[in-house]
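With one protein chain withheld, the remaining protein chains of the complex are depicted in position.
Per-chain residue numbering starts at 1, and chain names A and B are given in the order in which the chains are listed.
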Amino acid sequence: MTDLLRLQDIKVYFRSRAGLFKTVEVKAVDGVSLSLGRGETLALVGESGCGKTTLARTSLRLIRPTSGRIIFDGADITHLPESELKWFRRKAQAIFQDPYSSIDPFMTVKQILEEPLILHKIGSREERMEMIARALEDVKLTPVEEFMGKYPHMLSGGQRQRVVIARALILRPEYIAADEPVSMIDASSRAEILYLMKELQERYGVGFLYITHDIATARHFSDRIAVMYLGKIVEMAEPRELIENPLHPYTQALIEAVPEPDPNNRFRERKVIPGEPPSPINPPPGCKFHPRCPYVMDRCRTEEPQLQEIKKGHLVACHLY
Amino acid sequence: MSVGRDALREFWASKVSKMGVALLVLLVVVSVYVVLTYPLDFGLRYWNNPAYWADNPKAVPPEWWNLFTDKKLPPHVIKDFHEPSDVRDQRGRRILEYVYSFDFQYDEFPSFLSISLNNVTFSSRRPPRVEIFLDRPDNISVRLLRFTVTGPRPGEEAPYFRYVEAPNRVRITGDKNVFSALSAMLKKYYGLSIRPSEVGEIGAEKVAFGEPSGDGFKVLRGRYVLRAVVTGYDEDVDVGMLRMVVGGRVYGFSGTDTLGRDLAVGLLFGFPIALLIGFLTSTVTTIIGAITGVISGYMGGKVDTGIQRLSDIILNIPLLPILIFFTFVLGTEIPRLWVIIAILIAFSWPSLTIVVRPMVLQIRESQFVEAAVAIGAPRLWIMFRHIFPQVAPFVFAQLIFFTPSAILAEAALSFLGLGDPSMPTWGQILETGFRSGGVYIGYWWWVLPPGLLIVFAAITFVLIALGLEPVVNPRLRRMK
Partner (left out) sequence: MGVLRTIGIRALTLIGVVIAVLLMLVIVLGVTGLSDKMLKAIADQILMEIRQGLAREIKDPEALKAAIEQQRMEIYAAFGLDKPWYARIPDMVVRVMTFDLGYTRTIKSFTGSQRVADIIWERLPNTILLVTTAIAISAVLGLIIGVKVATRPGSRLDRVASYFSAISFALPTWWTGIIFIFVFAFYFRLFPFGGMYSAPPPEEPLARFLDLLWHAALPVTTLVVALVGSWIYVTRTIVLNTAQEDFVAAARAKGLPESVVRRRYIIRVAAPPILTNIVLGLAGSIGGAIITETVFQWPGMGSLYYQAIFSLEENLIIALTFIFTVVYVAARFILEILYIVLDPRVRY
């Protein structure tokens, strides 16, 4: 069975003006390859600035990669003009981070949910109303009639994000890229929304690219986790394997950083990554992590490690292996 | 839409808006009234037709002026007779007598005296004879005038109809025979030797309604009777309507101009025209400006650059000289009004484009716009379903703001003589007043009201725009 989505050696470089005459190249994504199977959830974990949002947008062809290929359902959509992408847009949807700005404040919930249906000419008026009602029920925004007429500013952050999810699912897409879907939602509602997404994903068999900086939620929600640092994937494995046996020093530090509720461990010293997250404008040579790596070797300063399968299903890019 | 309701509440809160809306309602009501009651070709048929205004006094102030002056000015009196006051049959002749008696207690002479005959019928070969008498309070009775209705033409058969389409109008105080009659009266009753031509120079109305005093004439106050006697030579003699006009020195609500046109009528006509010009121009300008602004901001690239260059060029061209040029050159082929509106629109839209564009640039980066792309919305859809509603409130406020400019521009053009002469817009009326030197002679009632109305209309919209401002610009809301 072909993969749903395959990203081959995607590079996304931006040019930006810094000061009077200089232009600067930002290597947001610097050679990433991954594949997503149908109905699978791949979590992409990393700090701010590591390029995961850019990668998500590229996977949806909202940005064109500087090089590399995007293959969706066997079709190369890297360079297709927008006019030929309509079929893709129906099968691939997005859930963005900020529920306050990702829906049009001048539209009612009904209009927001109806828009994708109208654009893709789905169903008659009555059929669409039914689909909208069902979508609202899916995300547990009931009673449905009450919510249909509301405007976004009348809803809470959690409710808005449910609308966003409903909108993403109403076309029954095969692929959804969710960029930090719960980071702007109150902590109390987060779990609920995540479980909702998981339930709907299983019900409708959607492939998810789940982007987050929170490795804890990634563990619960995904089939595979990929760790990204400064535009490159440094480790990828199944959640359990990754958490129990993190190979890359960066992954190890990320896991260490997750607070543990066990009071007995409260005096354990944790390893903290020294230094600050670097900027993608001036990446360090060789292994991009080497300035902060506790195990740095000479080789790390000059040679970039490649992503290799060390154990079955467990890839890592590090000279330690 | 509750966003709209909040906006409305904010708008309504200030006194300025209330005043503006009140004035606007007034403007609209008057305009509707005018549109419903005036014929569409009013301009050509009535306004520019001197015959229609022939019975009005020329260049007199409005009636209410009498409240403010010490000298009481006589009002304008038009007496229409559909039936004679008295009919007598005498020696085979039928005599129709029309009597109008009035009490003249004013400090100024009437401006003129005239008589019109409408729809005269007779069947004898000898046409009827008309005589006009004036009985004065000092018991002097003058036969001012005597004339005969046009006789039967060769081949014409009885009954004979005269003055059916157009009345026969005689301006008594301008008639040489009347001068002679008055001259004779002066000689007979006052022993004065004043030649008929001199009577004409002094002014027949002064002699007819006055008594000699010192070097000139003083108004003779008292009871006057104006009698028109029509002597016919058959039983069928009939006058459909006889009109006597004692010209006043005040008239109507707004006075008259040098052609005798009732300025109130003309000014009223200006209401809907002003609103039409204002709204049409500003609506179309706003639409074009908003659309180009949205397209330019969203599409970017060559389209954006193109629109920006075009806007830049247009904005660098001074409006009035170009307006003058085009109106002058094209105004002979195409009705001036449309030329003015077209040019105003063509040269005003970029000013909105350059303001909308940066707003669109900012909105374009919003996440919901990106989400719309992800859903698969084509560019046009995004521009008008998502981006346009965001700029709509501002655009609407601009629409209100453009309207007075359009009205003022048209007025300015009319003032310079480039208006549409067939239609009495406020600017036109003012222009005629100015050109005839009204300013220097002091015809304030002619020159001030049109300007006042223009200001009034412009202020209406400015007030509304001021009231809209805090709605559209939230920063100003903070201060209230």
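We take it that a residue touches a chain if its C-beta (ideal position, glycine included) is under 8 Å from a C-beta of that chain, and two chains touch if they have at least 3 such contacts.
Computed from a prediction, not measured in an experiment: that's the story for all the values here.
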| item | value |
| --- | --- |
| Displayed partners of the chain not shown (whole complex) | B |
| Among B:Phe279, B:Phe328 or B:Phe384, residue touching the chain not depicted | B:Phe328 |
| Sole residue of B:Gly92, B:Gly214 or B:Pro318 that reaches the chain not shown, by the stated touch rule | B:Pro318 |
| Touch criterion as defined above, residue of B:Val250, B:Ile341 or B:Leu466 at the omitted chain | B:Leu466 |
| Hidden partner interface residues of chain B, rising order | 309, 312-313, 315-322, 324-326, 328-330, 333, 351, 404, 408-409, 411-412, 415-418, 430, 434, 439-440, 442, 444, 447-448, 451, 454-455, 458-459, 462-463, 466, 475, 479 |
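One rule holds for everything that comes next: only the chains that are shown with their structure count from here on.
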| item | value |
| --- | --- |
| Touching residues on chain A, where the partner in the complex is chain B | 60, 62, 82, 85-86, 89-90, 92-94, 96, 98, 101-106, 115-116, 119-120, 151, 153-154, 164, 167, 171 |
| Touching residues on chain B, where the partner in the complex is chain A | 1-3, 366-368, 370-378, 381, 385-386, 389-390 |
